[in-house]
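Note that one protein chain is taken out, while the other chains of the complex remain in position.
On to chain A.
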Amino acid sequence: MTISMPGTEPVLSFTDLDVKFGTEFGTVHAVKGISIEVRPGEVLALVGESGSGKSVTSMTALGLLPKNARVTGTITVGDQVIGELDEKGLRTMRGNDVAMVFQEPMTALNPVLTIGTQLTEALELHGIAFGKDADARAVELLRMVGIPEPERRVKQYPHEMSGGQRQRVVIAMAISCNPKVIIADEPTTALDVTVQADILDLLRSLKDKLDTGILLITHNMGVVADMADRVAVMLKGEIVETGTADEVLTRPQHEYTRRLLGSVPHLGQGPGQFGTAPVDQEVLPEGEVPALEVNKLVVEYKRLGKAPFRAVDEVSFTVNAGEIVGLVGESGSGKSTIARCALGLIPAESGDVKIFGHSFDGMRGKDAKALRKRIGVVFQDPASSLNPRFPIGECIAEPLQVHQVGDRRSRDAKVLELLDAVELPRSALNRYPHELSGGQRQRVSIARALTLDPELLVADEPTSALDVSVQASVLAMFTALQERYRFGCIFVSHDLAVIDLLAHRVVVLQDGRVVEQGKREDVLLNPSEEYTKRLLAAAPVPEPAEQRRRRDARHELLAQLGDEIVELHVN
């Protein structure tokens, strides 16, 4: 199964690992007898969708599973067998031999302790350095991971740093005791794409320079292509395929791997990747009112004792009837704020938002309600955008109920029609949201958005909480529905590949301002602005060779722009 490299003993190996959880409803078999190993200086990517057992596997290496877990099989770290260690042995092993980089750096760091304290804590607990030595070593570690002015930074708290810097601190903590192997559990999932590219650069230079083995857990095939030497694909607790990154990603053997790769949208391939493409939009006829017209919109959030925060700054764009406009940007670019403002959920500070020529400003009860009837909305997380106490049928019929459209029978008929349209079984009618999977739930919220045949749909990151295969099917369905119902749509996303798949026009946002807007082909294939170029260069593609080329191109671009390429500084 694995490729043997002579002369290198694995630093982390799982043999016949099997994990069962005892729960109220019987046993859940999370990991079913898998065997993998990580060698020094090597990145093994463990790939799989949510629920495949990849995080559970990694937790066994640290002995950190909850008490109701039953683990069999052997896990060895270096020359130690995890199952044979007592609590004290485990504590010494954690950090010294295995370190962990978590997904969300804000929660992985203690908010009430300074960065310095948290770094020296690890050093002192493991007896590596004490007092002044430890402080000096902490500064050294921050310098290694490329944080500027480390002497000042050690005295700061996590909230004073950006997301990328926080993740660098977490990596600094992970390498503080020179571990043999680092387990990185979705280390870049919570980060923006440009920051993700930097963190991946850092991890790559880390394993080259320190000869650390890395077990990388991720669901993002682009990250795999960028980082991994070898890949293990996990499905429902079993490993279905292993091999080098090139083998698995370019010549997948197992059907599941092929399907998984087939569902990843490729940036640059444009619409039609999943069978359906949005229809080409004709030019707007003279005199027709655009579905949405945003004109010099400014949105500010008031803060106590401080100047208000300007989240959206003089943004202007239009969405014509039947047109999908993609709103792209990194976190904090104001894209969701614009979407919420278009829904009339947040007031505009100045400028205006016109929906079919009407504005929510100064509109009262009845008129506002009539205008809302023409807008549908899909939010990011279907788990929180559906009321947990409403059965699916009631959820979808809710807009009809609110606007008092039709009688009971016609409502039921409409709900059934929509369930068919979003390809859900009619039996889902009486289920509760928690009984459906993430993808099914998002289909329900799309169905609810379409209940009143809206002329404008506001979709705020509708697929980012979904697994990639589910995302593919939801996107395919979405474009098919758009073709059928011809609604105008603002589609907010941070994922350029998704936008590439379905938008007619693209608006790129940064810090609340429009950086660039225009036709999809123009913006995504031939960007004119520096920020758009950076964004596009940082988005990884799931083909190792292509990704290597893109990575070099990105480094060239950064050098051109006078930026530093992130790496580990070892002296």
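Observations, loosely collected:
Operating definition for what follows: a contact is a pair of C-beta atoms (placed from the backbone, for glycine too) under 8 Å apart; a residue touches a chain by one contact, two chains touch by 3 or more; residues count from 1.
Here is the rule we go by: contacts and distances are computed from a predicted model.
For the omitted chain of this complex, the UniProt record lists the protein as "Peptide/nickel transport system permease protein", which is one of "Peptide/nickel transport system permease protein", "YciI family protein", "RNA polymerase sigma factor" or "Putative lipoprotein". Of the listed residues A:H358, A:R431 or A:K519, the one in contact with the hidden chain in the full complex is A:R431.
Contact with the chain that does not appear here is found for just one residue of A:L17, A:V38, A:M59 or A:A311, A:M59.
Checked against the full complex, the one of A:Q269, A:S331, A:N387 or A:Q560 touching the unshown chain is A:N387. With the whole complex as reference, residues 21-28, 30, 48-56, 59, 65-68, 103, 235-237, 240, 255-256, 259-260, 262-263, 340, 343-345, 368-369, 372-373, 375-377, 379-381, 384-389, 398-399, 402-403, 423-425, 427-428, 431-432, 434-440, 445, 448, 452, 458, 467, 469-470, 472-473, 477 of chain A touch the missing chain.
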